[in-house]
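Here the complex is missing one protein chain, while the rest keep their positions.
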Amino acid sequence: MPLEAFNLAYLSVVIFTIVIAVAGASLLVLGILFRPSKPSAMKSIPYESGVPPVGRARERYSVRFYIIAMLFVLFDIEAVFLYPWAINFDGFVRRGDGVFILVEMLIFIFILLLGYAYAWKKGALDWVS
Amino acid sequence: MALEQLVFLVFALLAIVTSLGLVIFKDPVHCALSLVFAFANIAGVYILLGAEFIAAIQVLVYSGAILVLFLFVMMLLQVRPGPSLNRLRFFQSGFGPVLGVAFLVEVVLVVLTSGFVLNGGNITKPNNTQAAKMQAGVEYSVSVNVIQAAGPLTIQGKADGIQPNTVGHTAALGKELYSTYLFPFEVASIILLIAAIGAIVIARRSLVSDEEEDHPKRRGISLGSVPAQGSLQAFEVERQTSQSQRRKEAKKRTVILKK
Partner (left out) sequence: MFSSAQFDWSLGGPLGGPSLLETAAAVNAKVNAPNEPFIWFLQTFITLFVIMNVVLLTMAYQTWAERKVIAFCQLRYGPKRTGPSGLLQPIADAVKMLTKEFIVPQEADRFVFFIAPLLGFVPAVAAFAIVPWGDANTEGLFGDWIRPVVANLNIGILYMLALSSVGVYGIVMAGYSSGNKYSMLGSLRSSAQVVSYELTLGLSLMGVLIQAGSLNLNDIVLQQKATIWYFIPQFVGFVCYFVSGIAETNRNPFDLPEAESELVAGFHLEYSGMSFGLFYLAEYINMNAIAVVAATLFFGGWAAPASFLEFIPGPLWLFAKFAFFLFLYYWIRSTLPRFRYDQLMGLVWKVIFPIVLANLVITAVVKIVGIQLGWWA
């Protein structure tokens, strides 16, 4: 595929995104014409099933969320390496390099699975310990 | 004005504006949001350079994964807006400008050595996007030629009429990565492994302290209502309580004075 042909496709993606954003924003803004606006102090209290709120919302939360996000970043980067590998796999196999490219990816996955096994063993994947 | 230059200008300006937002906003979550938009605009610039795979990865990994991690950490630590970390002030005000100037010099050097030369010494008229595009175009067409010389990379399918659309940037990049640059690729997995183990080792301490709720010697990221001794959070809480005490005392004093 020549270099420039896809730029038009991306241009239409950009236009599409802008149109959606404008449509969504206008949905939000258009309501001003129809909806009532009677703010009161009681209405704007944070909703806790009708009970007056206790404590602040900006509390500290469990560190497990952090661990999940960290593991996600790592394995997401692994997945990023896998996409070009997967779409090139056929070409490599047809040129007789199939075992080579498979083994090189197996090594890559194996090294990452060491980290996965460590996380599992240390209980980072258990939500309740 | 050519359409591509217009699009480039829009993306570049938005990238600069959102990057400035990252620096200027006080609330760290606003900064993160600004950074998301900056990444999206940089992805747009990558697409103009012909690097569609890198653009997708930019959004997928940086916006989709790393910034989510940042946000989680911010919510975990409850980073407060404004200059609450007084201790870092000297570092920021002293070392920051030096780093800034260093980066500026670096950027100027890069611009002078690449775009300037490619434009034939003319930096204003055929602007830099054209130069960058030419550079990208040359590299890109070279790698595509390599692939075509080495034989068709993509499956053609049994049926006729399938367009070989797939010899794109991604396939070219993958072919190079898994043959020429095999060693760096494998090393990347070891770096990721180290990061995984490091993250778990550091976070595990607070996982342990999470279970022993009343343990007195908690360190690292605190989860309960009482922050760890000696941590930045404890410092912050101490500062606030001492401030409120001082205020109360001052009030008492004024009451006494009025009497």
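Brief remarks follow.
Every chain is named by a letter (A and B) in the order it is written, and numbering of its residues begins at 1.
The working rule: a residue touches a chain if its C-beta (ideal position, glycine included) is under 8 Å from a C-beta of that chain, and two chains touch if they have at least 3 such contacts.
Treat the numbers as computed from the prediction; the structure is a model and nothing was measured.
The set of chain B residues touching the chain not shown comprises 1-5, 27, 29-30, 33, 36, 40, 52-53, 56-57, 59-60, 63-65, 68, 71-72, 75, 130, 133-134, 136-138, 141, 153-155, 157-159, 162-163, 165-166, 168-170.
Think of the hidden chain as still there; on chain A it touches residues 1-13, 15-17, 19-21, 23-25, 27-28, 30-31, 34-39, 41, 43-49, 53, 55-59, 61, 65, 68-69, 71-72, 75-76, 79, 82-83, 86-91, 93-94, 98-99, 102, 105-106, 109, 113, 116, 120, 125-128.
The working rule: only the chains that are shown with their structure count from here on.
With centres taken as mean Cα positions, chain B sits 15 Å from chain A.
On the chain B side of its complex with chain A, the touching residues are 3-4, 7, 44, 47-48, 50, 52-53, 57, 60-61, 64-66, 68-69, 72-73, 75-78, 137, 140-141, 150-155, 165-168, 170-171, 173-175, 177-179, 182, 185-186, 188-190, 192-193, 195-197, 199-200, 203-204, 206-207, 210-211, 221-224.
Chain A makes touch with chain B in their complex at residues 1, 3, 6-7, 10-11, 14, 58-67, 69-74, 76-78, 80-81, 83-85, 87-88, 90-92, 94-95, 97, 101, 104-105, 107-108, 111-112, 114-116, 118-119, 122-124, 129.
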